[in-house]
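Every protein chain except one is present and positioned as in the full complex.
Entry: chain A
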Amino acid sequence: MMSDLHSNWYPIASSSDLPKRHVYQAQLLGREFAVWRADDGHVNVWENRCLHRGVRLSIGINNGTELKCQYHGWRYANRTAGCTYIPAHPADAPARTICNNTYPAIESHGLVWSGEEASGDLLSLDGFDSATVLRAVPVFAPMNMVAEALLGYGWDDSCKGAANDDGSVTVTAGDGTAVRIFVQPMDSNHSVMRGLVNQAPAGAGRAELLQTHSWLMQELRDRVEVLAAKQEAPAPYEPVIAKVSEDLVDIPALGTDGRKAELRVQLVKKEMTAEGIVSLRLEPIKGQLPTFQPGAHIDVHLPNGLVRQYSITNGPGETDHYTIGVKREGDGRGGSAAVHDSLQEGDVLAISAPRNNFPLRRDAEHTVFIAGGIGVTPMIAMARALNAQGLSFEFHYFVQSDDHVAFKQQIGEFERALTIHKGLSPEATGAKLKEVLAEPGFARHVYICGPGPMLEATRGIAASQGWTDEAVHFEYFANTAEVDDSTAFEVDLARSALTLQVPAGKTILEVLREHGIDMPSSCEQGACGTCRCGVIEGEVIHQDVYLSNAEKAEGKSIMTCVSRAASDRLILDI
C-alpha cells in the first residue's frame, strides 16, 4: 500500500557504497533495490529482481554501461533499465519492450536518496555543503522510535536536538558543530541511521570524528533495540511487485519473417574505426563461415528486433571472420544505435549467410571505385580482391574530413590507387567526379556506393560522360522513394503452377510467403536485390533502386518486395 512515506526521499546508501562496477543492495519500506553507478556517473536505483525469473540483480554484474543478470545473462541498460540482450535467443529475442522498474534517485552530500514515489527536490541541506558522511548504523526498531531517540543524541552537554520537516533530526552543539541524522526505514521494524556532520576534517581528525559518532550511535542503537524488543513488532511491509505488461505474457512466436538468420557469430572485437563508424569483427561459434564474394552483404538480426544489412569488408583469404562497418545514423529507426550502444564484445549474433547482389567483374581492364562515406565498405572488399590479383583500379573515397576515414589500415593497402577527397562541397564533388569519370572506354567499369544524392549525381555524370549502363554498377543503402502499393493484380507462377491475387496494401513477396513459397529477401525495401525474380510476361511498375535503368526498361526482372504490376497480370519465373 502506498502512503505518504512512499513519496518521501530517504537516503538509501552512501556514495562510497557505490565504487566502480559494484552493485549495492539497498532496501526501503520493505522493497529491495539494486543500486549501481554506471561508468558515466549515473546512479541507477532499480527493483532488485530480474524480470525473467526474479533473481536479485544485486548479485549481477555491473559492466559499466549495463547490468547483467547472473542467471541467464540478460542485460539491462543504464538509465532506462530496458533489456538489451537475451543470450538464449540471439536471433529474435526482444522485439518486445522488457523494462525493469526504476525508482527516482538523487546523489547529494555523499548520500544516495530514493523513494518509490519521491518527486521534487530534497529538503534543503544548508550548512552541510562540506560534510562528513558517518557510518550507517542499523537499528532493529521502527523508524519513529529511532527518530524520537535521536532527539536526545549528543556528544557534550551543549547538544540540542531538533526535528526537521523531513523526519530527520539535527543535533547542534554550543560551538556550532552540527550533526543531521536521517532515518531510513528499511522495513517496519528495521531502520538505518545515516548521519552528516557539518565539518570535513582530514586525517586523524576525521578518524576521531567517525569513531566518536560510531560509538555514540551504537550506544543509541542498543538502547532503542531494548525498547523495541518490549513492544510487539509491527507487521513487515509487503511491497507489491508490479506485474509485467500484458504483451509479455505470451512468448513470441518463432519468427515468421522469411529472412533467415542461419548463422551464429560472436562479436569478438568492436572498435571505432572513424568518427561515428564502428567496426565489428564477427567470428563463427561453430565450424566455418560460408564463402563470401566481394560486394556481398549479410543481414544482421539485432537485439531490438530490427534486421539490417551490412557489407563485408574482408579481403581475399580472410575466411575466419567477417568484418563490417556500421555508421551511427542520427535519424534512423534504431538499427545503428542498437549496434553502437547495445552490442558488446562477446555477444552472440544471428546473421544470414552472405549474399552478393553487387558482384564485381574481374575482367575489366580498369576499374574505378567511387565511395561516399560509409558506402566505402563493399568497395573495400572489391578493391582488395582486385589488388590481390594485381588488376588495375583506382579508388576514390569522398569523406567530410580525415576523422571520417574508416578502415584506414585496409585501404592503405591500395597505396597509389587510393585518393581520399576530403571536405568537398557538392559542386566541388561534381567537378571532381567529372574529372574522375572523364574516360569511359572498352572494359572499363565503375562501381559507386554512397548516400543517395551523391549516387544519383554520380550516375548522372557517368551517363553524360559516355559510360554505358552496363559499365556502371551501384548499390544504394536504402530506397528513400515512397512506395505505392495501392494497386491490386494477379500473379501467375509459371514453375509452381499457382495463381495468386496480390491485393492493395500487400507486396508480391508477402503474398508468396503466405502461400508457402520460400522467396529469399533481405532489405525488403527495394535496395539490395535479394528478392529479384524473373518476369516472363506482363508490365512492371518498378519501385526499387536496385535495377539499372536499362534493366528496368527491359522489364525482365522485378523486385518482389516493392514493385508491382502495371498490367492486370504478371507471369513470374518461379
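Heads up, the rule we're going with is that a residue touches a chain if its C-beta (ideal position, glycine included) is under 8 Å from a C-beta of that chain, and two chains touch if they have at least 3 such contacts; residues count from 1.
Please note the rule applied: contacts and distances are computed from a predicted model.
Chain not shown in the complex: UniProt lists it as "Phenylpropionate dioxygenase, large terminal subunit", one of "Anti-sigma-E factor ChrR", "Cytochrome oxidase maturation protein Cbb3", "Phenylpropionate dioxygenase, large terminal subunit" or "Phosphate ABC superfamily ATP binding cassette transporter, ATPase". Touching the chain that is not shown, out of A:Leu5, A:Ile59 or A:Ala200: A:Ile59 (per the contact rule at the top).
Taking the complete complex into account, A:Gly346 is the one of A:Gly152, A:Gly346, A:Gly441 or A:Gly460 that touches the chain left out. Note on the undisplayed chain: of the listed residues A:Thr65, A:Ser108 or A:Gln266, the one touching it is A:Gln266. Although one chain is not drawn, its touching partners on chain A can still be listed: residues 32, 48-49, 51-56, 59, 70-73, 86-91, 93, 98, 241, 243-246, 248-249, 251-252, 254, 264, 266, 285, 346-348.
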